[in-house]
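Here the complex is missing one protein chain, while the rest keep their positions.
Chain naming follows the written order as A, B and C, and within any one chain the residues start at number 1.
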Amino acid sequence: MNQDKYIFTLEVGVRDYELDSEGIVNNANYLHYLEHTRHAFVKQEGIPFGSLTREGLVPVVRRMEIDYHTPLRSGDVMLSRLWIERAGARFIFHQDIFKKEGGDPVVSAVVTIVCMENGRINRGDDLAERIAKYL
Amino acid sequence: MNQDKYIFTLEVGVRDYELDSEGIVNNANYLHYLEHTRHAFVKQEGIPFGSLTREGLVPVVRRMEIDYHTPLRSGDVMLSRLWIERAGARFIFHQDIFKKEGGDPVVSAVVTIVCMENGRINRGDDLAERIAKYL
Amino acid sequence: MNQDKYIFTLEVGVRDYELDSEGIVNNANYLHYLEHTRHAFVKQEGIPFGSLTREGLVPVVRRMEIDYHTPLRSGDVMLSRLWIERAGARFIFHQDIFKKEGGDPVVSAVVTIVCMENGRINRGDDLAERIAKYL
Partner (left out) sequence: MNQDKYIFTLEVGVRDYELDSEGIVNNANYLHYLEHTRHAFVKQEGIPFGSLTREGLVPVVRRMEIDYHTPLRSGDVMLSRLWIERAGARFIFHQDIFKKEGGDPVVSAVVTIVCMENGRINRGDDLAERIAKYL
């Protein structure tokens, strides 16, 4: 993967209550980290998540592919990075998480998001405009 | 504790993702079980949680006391029971969780709830009326 | 999808604390439901999850693909169904969740699991033997 593609990086620390009975971060929590990273990204772009909602646009996850490489454990800190592609009405978030120490890949995810408006898929031109420089 | 006081019992099974790295249910999840039980109770009484909200009343937890007796583990099933007291504007939910098998006490909680309306405490007379027979 | 392929169905109810600020079940919780279903399946087969672990075998999720169709809301009950395929050392769990009422598809997932033993991938023949009739 071309490291230059990333347009956003968030540092996130594992919190002990995210561990499961194996002592590793539960698989579901990576979806939380990924969501948290997307929200931090749109916030940084001056697009508070709530503002989209008030305009009647609701970004929803339609599909997610995740490869799990190395599990995170207590005390680990991750770098959660992303880049974006647009494919018609779909926004594809390529999200990769690395261990901060050592740089080992933790998970790679491809997250497909569409904007809903009154229960129908919106082409998402408003959102695309605001993040145009990254597309 | 007088077993006769209980006005509602819900059977709830532990789900493995609720275990923490010690292999026991994480402390925070008991608050989930207790909340789930209160919601199931008001639903049974024909008071869907959402309906209160639509009337502008928001029941909020003001105080919670929990004693942890025995931890739950994978496969355990609990009986989550409650009885209610009214004290002025406060609704006191006395909630106890027992292991279904054997009956061991798991947690005892005293949960104080008030109804907010436009950011101020409401006396909760509407709610009290609907659950009058239990008070 | 061929309904006949399913070898296991679990009924699971949405619990209100699983809703996010949109009032729908948070995406990450579907991974919990899927995991819960796999554990219930292996338990039914007389393979308590812990027993594999004691034998030094740790089943881990390597890859997950999820399509989100319709979100679940407060009060919804789902039917979580699965069938299994073996592909070399990989066990592919095909997992689909439907609304109990109406039968609408909620999520479709393809979950790839491998058995680890001392940090290396095990061919999983022990596990395969125990679930041979389904493969």
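By definition in this document, a residue touches a chain if its C-beta (ideal position, glycine included) is under 8 Å from a C-beta of that chain, and two chains touch if they have at least 3 such contacts.
Since the structure is predicted, the reported quantities are computational estimates derived from the model, not experimental observations.
Residue-wise, the contact with the chain that is not shown comes from B:Arg62, picked out of B:Lys5, B:Arg62 or B:Arg130. Of C:Leu19, C:Leu57 or C:Met116, it is C:Leu19 that touches the chain left out of the display.
By the touch definition given at the top, chain A reaches the unshown chain through residues 15-17, 32, 35-36, 39, 43, 48-50, 74-75. Interface residues of chain C with the unshown chain, by the touch rule above, are 16-17, 19-23, 26, 28, 74.
Although one chain is not shown, part of chain B still touches it, namely residues 22, 27-29, 31-32, 35, 53, 58, 60-68, 71.
Note that only the chains that are shown with their structure count from here on.
Separating the centre of chain A from that of chain C, both taken as means of CA atoms, is a distance of 23 Å.
Computed centre separation for the pair chain A/chain B is 34 angstrom, with centres defined by C-alpha atoms.
Chain B and chain C have centres, each the mean of its CA atoms, that are 29 Å apart. The set of chain C residues touching two or more other chains comprises 32, 35.
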